[in-house]
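The structure's right below; bear with me while I get my questions together.
The complex appears here without one of its protein chains, the remainder shown in place.
By letter and in written order, the chains are A and B; residue numbering begins at 1 in each of them.
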Amino acid sequence: MKKYIFKRILLGLLVLAGVVTITFFLTRVLPSNPAAQWVGPRATPEQIAAAIKTLGLDKPLIVQYKTYVLNLLKGDLGVSLRSKQPVLTELKTYVPPTLELVLISTVFAVIIGIPLGLYSAKKKDKLLDHFCRFFSVGAVSLPTFWVALFLQLIFYRWLQLLPLGGQLDAKLKLMYEVPKITGMLTFDTLITGNMTLFVDALKHIILPGITISLYPIGLVARMTRSALLEILGEDYIKAAKSYGLKDNLILWKYALKNSLGTTATVLALSVGYTLVDTFLVEAIFNWPGVGNYISTAVMSMDYPAIIGVTLLSASSYVILNLIADIIIAVDPRVRT
Amino acid sequence: MKKKVALILVLLMILAAVTACGSKDTPAQQPDASGQMDVLYYAYNSIPVLNWDPSIEFSNGIIVMNNIYEQLLRFNAATKEYEKVLATDYSKSEDGLVWTFKLREGVKFHDGTPFNAEAVKYSIERTREIGQGAAFIWDAVEEIKILDDYTVEFVLSYPAPLDIIASCPYAAFMMSPSLEDQPDDWFEQGNANGTGPYKLQQTTMGDEVILTRNEDYWGGWGDKYFEKVIIKKVTETSSRRQMIETGEADITTELPAEDIEALKSSGNVVVEVVPSFTNLMAFFNTQKAPLNDVRVRKALSYAMPYDDVVEHAMGGYAKQSIGAIPEGMWGHSKDLYQYKHDLDKAKELLNEAGIKEGELKLLLTYMSGDEAEKKMAELYKAELSKIGVELEIRAMPWESQWDMAMGTDPSSQQDIFVMYWWNDLATPYSYLYSLFHTEDSTLFNLSYYKNPEYDALIDGAHENSAVDIEEAERGFIAAQEILLEDAPAIFIYDKNTVWIKSPSLKGHVDNPSYPYVVFFNKLYRE
Partner (left out) sequence: MNTYNSWKKIKSKYAQLRLNIYLLKKNTLTKWALYGVVLLTLIALIVPIILPEDVHVTQDANPRDKLLPPSSDHLFGTDELGRDIFKRVLLGTNISLRTAVLAVGAAILIGVPIGAVAGYYGGFTDELLMRLTDIFLGFPPLLLAIVIAAFLGPDLNNATLAIALSWWPWYTRIVRGQAVSLTERPFVKAAQAMGTPSARIILKHIIPNCIAPVIVQASMDIGGVILTIAAISFLGLGAQPPTPEWGLMVSTSRNYFLNAWWYSIFPGLAIFFTVLIFNLLGDGLREILDPKTRKN
């Protein structure tokens, strides 16, 4: 068991090393002009020449790669070409708002997605199943960026219920001290007990939260359903049934527990998808998160920022997958 | 069954709880305690500041920095006069080589350091030393002499209009010598220390800037002015429009014409249309066949549907260009030749050049995300297809678009490069030199245009602008005649700036020399 976990961790590290390498060469081999990016618009040739020197672009690519990796090991992700701020500093500001969205969507995925998949499996081929399936497949088929526009139209423009975007009303920010603990505003304002700010933060997160949650809910419901269908076909469940155990008990207690491994894997996958969905949605909601950050970075080919975000999201993705694998490996019921 | 119902109920309750919090009695856009603090809110379409170093920033940052920092002079495009800011007076020698500035006394930087001749020398030398951004504007300066605490003398190596230079929206800001005591990354941390009416209170990286009133401002304050100013990046046009509609934001710009029309008819906002010094141009690759043939370039100039572009791509908030210099800037002349949409003439010229229908395929690049450029390109494509020319349109991030143009092999470059240009220095030289002067390695001469006669003409005019503005203007106009005859580019339109403002906001006057800058200390609510 220890050996297995050790091996999985090693593999995870290998994957991350690979991710860094691939992203580095991808962003550097393909045509782009980091020096021009560094000096900004209306640069002179002297400025560009100087920038090439500063950025070490005159050295062979492999040397640049070595420098990059060595710095990375020291925790230095380099400096953004666009803003000239250390990428790590920037990420520290941009990660918490995105994490907030990801957490919310994961919570929704669990409390809505799992029951949905469960009942769908239980009532296979009945009306409820059709409905649940339609809903869950529908949720993963929706273009998130379109849903975002649509929700804004309904809840801001027509109903005037919710704010259009941002994390907090800018004027409220001037009137109250905004707590900075985790950087996740709904959480911070709640634990410091500032209800005005909390309610405002909550209002701001509803639309992006719903938009981002749709895909994970659908995904989790779909996967739970198919995992359960598999398990419900197993002999021991049939045995339990023949003992006259209640359907619901079987479903919740035995079947669901056994699908835990699958669910964990699916949740890891869903976090991966959510992260990327933030790329498409954060800009629309003016949400100051990583998605907004990387879409600007991609558009301006800011390679240190791109590698930084890729590495960050790949790490979280790999770690989640690792946890899922370990759950599967540790749980004796799952292993059989 | 019961459990199922219970489950659904729980889910509904969660949803209800969440939405209930959202819809509590106060409407979403009204801060609970509005009126307690009057804040000015500028919803800006991009990142407000890219680099906090006033020596370096050569981009959006001027919208913030012109409120925190000040120049010696500011150019008023309406009166064509220089406003005295940190200088109270200036004079020049007859040959335009020595300029003397008298400085304003009693001015202090935000940290209390006094502003004086030493600060002027320090600021300009610092900018030149760093050599980034718009540092080139000080190129002519050979020496800065401190005559006394409040008098500086500039000795130039060649005649240059130092009043234009000192009023530049970029790289002409006065900084405090106390900067030397700050750590190297002081600006990167988001700090500022100028003499301007507002101080930097807080900034969230790239996103939001909050300014607070500098109570000790030398210009003084009445009690009606804003205590705080928020400048926030709001990239979606629909968001900016809605923020203005609901009163969340007080001022914004760069909305699509359709939104402007809708806002106008709603009557809840003030729409102000003013000319800008920004013009849209399409540069032909003059090094590549068949665009190296002037007849082909002229044909393509005649194929542009100017009126449709102005009317439909810009919603009428623009004017077809006459020459390379936008209207309102000196050096603009109404008497220059103006190409008109004329497909027959275009066809004839193509025939003359021996180009048959369906033979010519062209690649046009523009900066992705710019809706007006996109519509212009699509309208142009439709017209070109009528004369048998196929146009491929490619939206690219600015860096890629520019990078493609930099290549040394003309055949791998674009055929038509679409770009907006706006002034740095308030002189026609900013346009005519950067865009069409011969370059050893390409920078912004994106037509790869080479004409020694033209070069000599504008270089002469530039030197003249230090001593004889009228003579200089004649030179710049003659240079544009050459450009129109050679057609290295299509001059499409001069853009208007359209400000959308809350009706309660007063005191705003646009100055096209400082594009998109709002001088917040002039604004108040009524």
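One rule holds for everything that comes next: contacts are C-beta pairs under 8 Å (C-beta built on N, C-alpha and C of every residue); 3 or more make two chains touch, one makes a residue touch a chain.
The structure presented is a predicted model; accordingly, all values stated were derived computationally and were not measured.
Within the complete assembly, B:238 is the residue of B:238, B:430 or B:521 that touches the hidden chain.
The residue from B:108, B:381, B:506 or B:525 that touches the chain not shown here is B:381. Touch with the chain omitted from the figure is made, among B:98, B:155, B:353 or B:396, by B:396.
In the full complex, the hidden chain is touched by chain A at residues 11, 14-16, 18-19, 22-23, 26-27, 30-32, 124-125, 130, 133-134, 137-138, 140-146, 149-150, 153, 157, 222, 226, 229-230, 232-233, 269, 272-273, 275-276, 279-280, 284, 295, 298-299, 301, 306, 310, 313-314, 317-318. Interface residues of chain B facing the missing partner chain: 236-238, 241-242, 256, 258-259, 262, 308, 311-312, 368-369, 371, 374-375, 377-379, 381-382, 385-386, 392-397, 400.
FYI, only the chains that are shown with their structure count from here on.
Centre-to-centre separation between chain A and chain B, using Cα means, comes to 36 Å. Residues 3-4, 7, 11, 14, 18-19, 21-24, 27-29, 31-34, 36-37, 39, 41, 47, 50-51, 58-59, 131-134, 136, 188, 204-208, 210, 228, 230, 232-236, 238-239, 242-243, 368-369, 397-400, 402-403, 406, 424, 434, 440-441, 443-444 of chain B are the ones that touch chain A when the two sit in their complex. Those residues of chain A that touch chain B in the shared complex are 31-33, 36-37, 39-47, 50, 82-85, 90, 93-94, 111-112, 115, 119, 149, 152, 156-157, 160-166, 169-175, 196, 199, 202-203, 206, 248, 283-284, 286, 288, 296, 299-301.
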